[in-house]
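Below: one structure in structure tokens.
With one protein chain removed, the remaining protein chains of the complex are shown where they sit.
The block that comes next holds chain A.
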Amino acid sequence: MVEKITVGHVHLSGCTGCLVSFADNYEGLFKILDNYAELVYALTLVDVRHVPEMDVALVEGSVCLQDKSSVDEIKETREKAKVVVALGGCAAYGNITRFARGGQWNQPQMESYVPIGELIDVDLYIPGCAPTPQQIRNVAIMAYLLLKGTDEQKELATAYLKPLMDLAKRGDEACGCDLMYDVINQGLCMGCGTCAAACPVRAITIEYGKPNVDRDLCIKCGACYAQCPRSFFNFDVMNEFEGITELIKGVME
């Protein structure tokens, strides 16, 4: 048995949708847990009360500033985990929790929620609400190859993960406006329609070939910008799509 990487799921202010999405890999989840990743921390799934040392922490949800245990937990996660992944829109960008204003039964004083990047350094983002099972799976496989693979596999994993690591450096705010600021205003949009397909709440329509964002519907999950082929496009990885698809299929069999 090849050595597994250790992975934890840290649950902050989120809806558990990210964890459900991870589980939606179905038998793939068992494959990952059997062969590649030891789950060392996860609400309800693993009987561990305090954040342990681990290779990869998948953090779901934003941090409630009025909840001391959440603030402590994210700081502890940063200290204990080699790699901290913001899993989903809330952890990466605040997502729907950006709109919280307190007054909620039964903790009316809890009103400030920030993405984890406002309190700690984050290594990698998986945007989206919920992040897709396939994207979580791909990151899990690549993280495994990065930590336990051959030199060649490490190189591939590094190239694959780099854009997601760059997203973490880019900032902790995202919404449909990013399409305007960083794609259309930059003269890069070519009207492919990817953003409209990526949006989980159908806030984006394509008018005369360009995206139109209904900002009342946008939940700030970051999927549209991250999915846009003109946000990042690494030729090294994309040109190998056939081989990588086969590789992923192979390790999941």
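Please note the rule applied: a residue touches a chain if its C-beta (ideal position, glycine included) is under 8 Å from a C-beta of that chain, and two chains touch if they have at least 3 such contacts; residues count from 1.
Please note the rule applied: contacts and distances are computed from a predicted model.
Hidden chain, UniProt protein name from the list "Coenzyme F420 hydrogenase subunit beta", "Aspartyl/glutamyl-tRNA(Asn/Gln) amidotransferase subunit C", "Formylmethanofuran dehydrogenase subunit B" or "NADH-quinone oxidoreductase subunit D": "Coenzyme F420 hydrogenase subunit beta".
Screening A:90, A:124, A:189 or A:213 for touch with the missing chain picks out A:189.
Contact with the undisplayed chain is limited, among A:7, A:39, A:59 or A:126, to A:126. Residue-wise, the contact with the chain that is not shown comes from A:237, picked out of A:46, A:165, A:237 or A:251. Contact between chain A and the absent chain runs through residues 21, 126-128, 130-135, 138, 160, 163-164, 166, 182, 186-194, 196-200, 206, 208-210, 223-224, 226-235, 237-239, 241-242, 244-245.
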